[in-house]
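Pasting in a structure now, in structure tokens, and then I'll have a few things to ask.
Only one protein chain is missing from this complex, and each of the others stays in its spot.
Chain lettering (A, B and C) follows the sequence in which the chains are written, and residue indices restart at 1 in each chain.
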Amino acid sequence: MENKIYLDHAATTPTKPAVVEAMLPYFTESFGNASSVYELSNNNRKAIANAREIVAKAINAKDDEIYFTSGGTEADNWAIKGIAEAYRAKGKHIITSQIEHHAVLHTCEYLEKHGYEVTYLPVDEFGRIRIEDLQNAIKDTTTLITIMFANNEIGTVQNIKEIGDLARANKIIFHTDAVQAFMQEDIDVVDMNIDALSISAHKIYGPKGVGAMYLRKGVKIGAFMHGGAQERHRRAGTENVPGIVGLGKAIEIASSDMNEKNARQRRLRDRLIDELLEKIPYARLNGHRTERLSNNANISFRFIEGEALLILLDMNGVCGSSGSACTSGSLDPSHVLLAIGLPHEIAHGSLRLTVGDSTTDEDIDKVLEVVPGVVERLRQMSPLYEDFLKNGSKE
Amino acid sequence: MENKIYLDHAATTPTKPAVVEAMLPYFTESFGNASSVYELSNNNRKAIANAREIVAKAINAKDDEIYFTSGGTEADNWAIKGIAEAYRAKGKHIITSQIEHHAVLHTCEYLEKHGYEVTYLPVDEFGRIRIEDLQNAIKDTTTLITIMFANNEIGTVQNIKEIGDLARANKIIFHTDAVQAFMQEDIDVVDMNIDALSISAHKIYGPKGVGAMYLRKGVKIGAFMHGGAQERHRRAGTENVPGIVGLGKAIEIASSDMNEKNARQRRLRDRLIDELLEKIPYARLNGHRTERLSNNANISFRFIEGEALLILLDMNGVCGSSGSACTSGSLDPSHVLLAIGLPHEIAHGSLRLTVGDSTTDEDIDKVLEVVPGVVERLRQMSPLYEDFLKNGSKE
Amino acid sequence: MYTEKVMDHFMNPRNMGEITQASGVGTVGNAKCGDIMRIFLEIKDGIIEDVKFKTFGCGAAVATSSMATELVKGKSIQEAMTITNKAVAEALDGLPPVKMHCSLLAEEALHAALYDYATKNNIVIDGLEAPKADIHEGEEVEDEE
Partner (left out) sequence: MYTEKVMDHFMNPRNMGEITQASGVGTVGNAKCGDIMRIFLEIKDGIIEDVKFKTFGCGAAVATSSMATELVKGKSIQEAMTITNKAVAEALDGLPPVKMHCSLLAEEALHAALYDYATKNNIVIDGLEAPKADIHEGEEVEDEE
């Protein structure tokens, strides 16, 4: 880390030392297989039960509605494939949005190849679905609505309760990918009529490789991981006890000061947004101005490309992220930025900075100092900027 | 652990302190998302590449033939579903055995419900499949043979090269669940004509929640976890960097003294087998006498039930395992013990003791002292034993 | 996974053994499922004066046998008939859900022994039916889907 300013908390977070501390005994001492008969494993079973209770409480669910997984991706895959399969006799239509994480989108595309029909709802310029669009998309054969709680790129938070109510009124299962929203937004699965929900530990200062799915009691689901009788016969595989303990501990820590942390993050985020837009011309904020995650700033700078921007920022000690194609190994820019209506060349030049627990005002000062110069440097190199300056009046 | 003699290494192993040590920096310091552009993540990418190389080397595969998973269960599920799906145009017939781990069996049963045909090969009294049976089971529509390298309950090792050769000669993909065999048996995927293989870290003194699948270059496979572009677009989900590093380190440690360790384990195992059979009447060894894992002793004691045996052993400081139904939440005893021809009541009374790195001769002495008394005590309680003594001559 | 009471009754079973000239003997369960319970009763003037059991089965099976014999010892036949599997389980401070069938087995074994006594003595005990061949039918673990 040496002096790097890490502003990519939406990508992943460092595991808190207290979380690692809580995990350690379950590697070397309390290592027994949680399914075994002997007493050596009692401690593990208790640790898993305790973590399950913590997860449940955090979203107002019941303990036996929580299933541990290997991460957010598995929770999304399982929820969507498992629910689609369990209700296929009723119908094979799924509704999702155009701005979901690939863990949801690619799972839906997989189902399309296997005889399911999927509606990808558009979003408005701020990244929110329109409730009328959802209403209109519902058919007799719709069994599942999967709409993310908050978007990982632009930070926009959906009106989840409105979606949940509509789904419930139409007797359709509602799954939400809450990987980014968890521990930033208030989540109440009962009040919001959420039937299934995905979370991931490494986004909330817990370890990588563990997550959880909530599934409301009574909702049917096909198994995704077949094998042993773990997780009440629903998710096979020897339990990742240290990981599960780490997830629990991370939630415990995050819950203790969620409101203050969010207020702090919101202030830092707002400094980033307001001052970057003020300092740099031809820049725009992506996502909703207020209905957005407390840690997320996403800004497009015209005429430049994101990966080049990231490397130069990295050279200047700032770690950020971009919706640029070049960072993903594909040639198209972020589907999210396109969905909110950005033209390709602007979508390529976006910068996502996500603050976190360790971010300070000094960090923000430094970033505000560095970014304008870097953007200017790349613009000087850009044939698009050259053309714009020459033909400026036409635009 | 306080003075417990842990003889359940086939269920899981303690993570070695050196492995935990190797993992630690990847929680708190080198925590970056391995897919990110900035330098902070370089170290993670290197760590993953290094672990991949270690796994590959251990089975004579190439680096780009290794995919990290959340464990053995996922590797089995993915290999079987993914290959079956990728080759479904060629045919929908799969051959497996009756003694596979549930991660394989239940996956095959799932595929049966989805239009695939599965042949479950029987095994001989020692738990080995007959190569003629395999030969006879092959059809034009067979696309996949999945036979485990070594069995987790009775320790029997299959003649994998013979199976691999036959599969290759018939142009059928061959997957083997090597979760138990890995780091105990010599595995050479090239020489043995293995096309896909599953391993799990927690069976070899690595962490829970991580494993790997080997897939020979050129073999097609459908994605199991859809989402991000990780693992060369084939296994989505943020990489579990500490877990992957831990798997690599565990292999590194195990490789350094595999032969000596096996010789040692074999000696302790043979003491268990020979002396228990000598001391206790109406007892039999399950599995092959020589073609068995170096750490596995599995013995049936007539007239008694396994869970009761395990609890009494636990009270006497010995942790073991059983093929008894009562330990699995189902009412049937181990499908493996039934497949090798044991009647139900004998299958219920089996004890699996699996030695490991920490097992000493003193531990074996203690076990040999404890088990006979415990067995005798349960027999005194058993109506089956009462009947046997009264009608003894008839048997 | 077991309560202290279950562990106590498993480790120190009460009334374990046989009664050679029992008034009634009942054996239920089958080895296929991993539990067999046999209860011996010594009955005098309608009172269960002595009771013993032998059990092939898991910890819960042994503990429920032990508790069931404790609960009926010294009781009248009518009183013994009112003891349900739930009462046995409760007396043990509960059983894990997958083990509830063990308590059912104890109730059945007791009933089978009483039925044996009734048959031998040609009497009718109110509410007592002939033992079922296999009490496990219809019970299964939660389905995966």
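Note that a contact is a pair of C-beta atoms (placed from the backbone, for glycine too) under 8 Å apart; a residue touches a chain by one contact, two chains touch by 3 or more.
For clarity, every value in this text was computed on a predicted model and none was experimentally measured.
Participant: Looking at the whole complex, which of A:Tyr6, A:Tyr120 or A:Phe303 touches the chain that is not displayed?
Facilitator: Of all options in A:Tyr6, A:Tyr120 or A:Phe303, contact with the hidden chain holds for A:Phe303.
Participant: Please give every residue of chain A in contact with the chain that is not shown.
Facilitator: For chain A, the residues touching the absent chain are 106, 303-308, 311-312, 315, 324-326, 329-333, 343-345, 348, 380-386.
Convention: only the chains that are shown with their structure count from here on.
Participant: Taking the mean of the CA coordinates per chain, how far is chain A from chain B in Å?
Facilitator: 35
Participant: Based only on mean CA positions, could you tell me how far chain B sits from chain C in angstrom?
Facilitator: 38
Participant: Name the residues of chain C that each touch 2 or more other chains.
Facilitator: If we look for residues of chain C contacting two or more partner chains, we find 141, 144.
Participant: Which positions in chain B are in touch with at least two other chains?
Facilitator: 106, 307, 311, 329-330, in rising order.
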